[in-house]
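Take this structure, written in structure tokens, and hold onto it; I'll ask about it next.
Heads up, one of the protein chains got dropped from this complex, but the rest are sitting where they should.
And then subunit A:
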Amino acid sequence: MNIKWDKILLGGDPLLVGSQIAIVLTTVGIIAAITYFKKWKWLWNEWLTTVDHKKIGIMYILSAVLMFFRGGVDGLMMKAQTAVPENTFLDAQHYNEVFTTHGVIMILFMAMPMLMGIINLAMPLQIGARDVAFPQLNALSFWLFFSGAMLFNLSFVVGGSPDAGWTSYFPLAGKEFSPGIGNNYYMVALQIAGIGTLASGINFIVTILKMRTKGMTLMKMPMFTWTVLVTSLIIIIAFPIFTVALLLGMMDRLYGTHFFTVEAGGLDMLWANLFWLWGHPEVYIVVLPAFGIYSDIISTFAKKRLYGYTSMVWAVVLISVLSMLVWVHHFFTMGVGPAVNSVFSITTMLIAVPTGIKMFNWLFTMRKGRIEFTTPMLWSLAFIPTFLIGGVTGVMLAMAAADFQYHNTLFLVAHFHYTLIPGVVYAVFAALYYYWPKMFGYKLSEKIGKWHFWLFNIGFNVTFFPMFFLGLNGAVRRAYTYSAESGFSTLFLISAIGSIILAAGFAALVYNIYWSFRYAERNVGNDPWGNGRTLEWSIGSPAPHYNFATLPEVKTIDAFWYMKKEKKGLGLRKSDLKPIHMPSKSWIPVYMGAAFFVFGFMLVFEWHILSIFGGLAVLAGLVFRSFDYNSGYYVPVEEIIETEKWRGEIK
């Protein structure tokens, strides 16, 4: 079945036409500006072709902030629509599209890349490595994510957005009930981004297992690195399942197979099972690195070693195992029977045990510590009580019998926002403030940061707390409106007001980035917080492209803290410096991103012949890569000495 040209550009709706014009104008504006300032060469050499893990990290973070904006606008649109009963701002179809793109973008194109960015930036520095194991593959991961994200976002103005929820349940998401192409975008764009994620998982595991500096045994790794290792393992196990689910979903939609259809023997519940076999581990993929970030930040600003390090490691491992044994809790009400429900009810509740251990460890780390209330620490402190609410309501939802009451209500929506926002977004904010000087050589303003913190926190609670009660009163999720007689109006209005405060908090962050870029004090030194414990604080800010002039030797956890205390291993001697081998930049990853974009676009529009050419373009990239024997270059000693000048004279 071929999609005709007139189906491509959506017309009619003033909101859409406005966005189309805005997108075209912004694109033209950006291209004109780059040309005017003669920045093309710089952009190409320094960013598009880079394989430096820190720059890749920054590109991830930048894209994720943009995606946060897009997903946030979706959230605000929903809140505006439900602010008053019988509102007509969005119709049912629009509301469907908006909550679908909101959910997908927030989880896959905001939370994931945000964390990928922070991992890229910090993990190799924490283990004393000069890059990841496969730098070019790392760049490929980024470009695949970017290509998937762009393709997915295109759906808003070209061809129509997916509208079957971020869970895309069949048969609703199948051809019979969703004949447009919106849901093709879901199947294809997520596949492209997913390949990149899988590659990242492999890359991080090999990096952590093989590239730790001398003396850093597994049990001396910083907690964040531990969580990255375990997260990567979950990625390796969970993402292939999603790959298959998306492939089968695409086959159903594009080639008329019967995996999830209601006729010819298809089985719709098969999708639900495959989706959640990936989907539940996925929420731990985003939350575990966040736990790692909190562990490092709390121990830094409490100025104490992390309490119960070993139990923290085991808790993370246990959570990762349990995360794969709970997927049925997403469909207790779909008739698998009381026996199965009970098993999954119990496995779900068990997750609270290791999570509780972690909570107490964080609290004990702070006990008798001399806590410094910096912005990263504020986010970490606020995380504990808010996430607790998310956790407690999670255990409520885990009781299968009770779940029949609140299943598919706004209670659930409030619950998962109470886990995802403190559990991921707060951590990401904390890490942005914490690592900003390591990325750019200056801090974000602490003062504006406090505005950001308070507005966001208050706004978040005002938005989502009422939704618990709305849900308990029977307000279902994914409903675009309600009647005045339902009695929901007051709580919905409060919630909508909260979301405006929340948006103001986000605006404060954006303003902070702008303000600090212009005015913040430069030359913050290698250890801008003064209390750095791990190796990333032993090198200059911003980190030099080769990271470590000489590879450090580690004797304990919190190696840098002890180096400072014992005044050992900090200096640099000229005789120790040797030329450093580094990987060369490459155009292949960005080419692959473009090729996948074209391939994906052809598939979305079901232009089968053209999509063969798209596939060939992808294959061509693989061939180029196979013949690429570039083995990198050496950074000369003089350049190292020049870069390390901030340490004083090097003898």
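Rule of thumb we're sticking to: a contact is a pair of C-beta atoms (placed from the backbone, for glycine too) under 8 Å apart; a residue touches a chain by one contact, two chains touch by 3 or more; residues count from 1.
Going forward, contacts and distances are computed from a predicted model.
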Protein name as given in UniProt for the chain not displayed, "L-lactate dehydrogenase complex protein LldF", "Quinol oxidase subunit 3", "Cysteine desulfurase" or "FAD binding domain-containing protein": "Quinol oxidase subunit 3"
Residue among A:S19, A:N87, A:T257 or A:Q405 that touches the chain left out of view: A:T257
Candidates A:S168, A:N203, A:S320 or A:N341 - the one touching the absent chain: A:N203
Residue of A:K55, A:K79, A:H102 or A:R130 touching the missing chain in the full complex: A:R130
Hidden-chain contact residue, picked from the options A:L248, A:I357, A:L509 or A:I640: A:L248
Touching residues (missing chain, whole complex) on subunit A: 129-131, 133-135, 198, 201-203, 205-206, 209-211, 236-237, 239-241, 243-245, 247-248, 251, 255-259, 261, 263-267, 270, 274, 581-583, 619, 623, 626-627, 629, 631-632
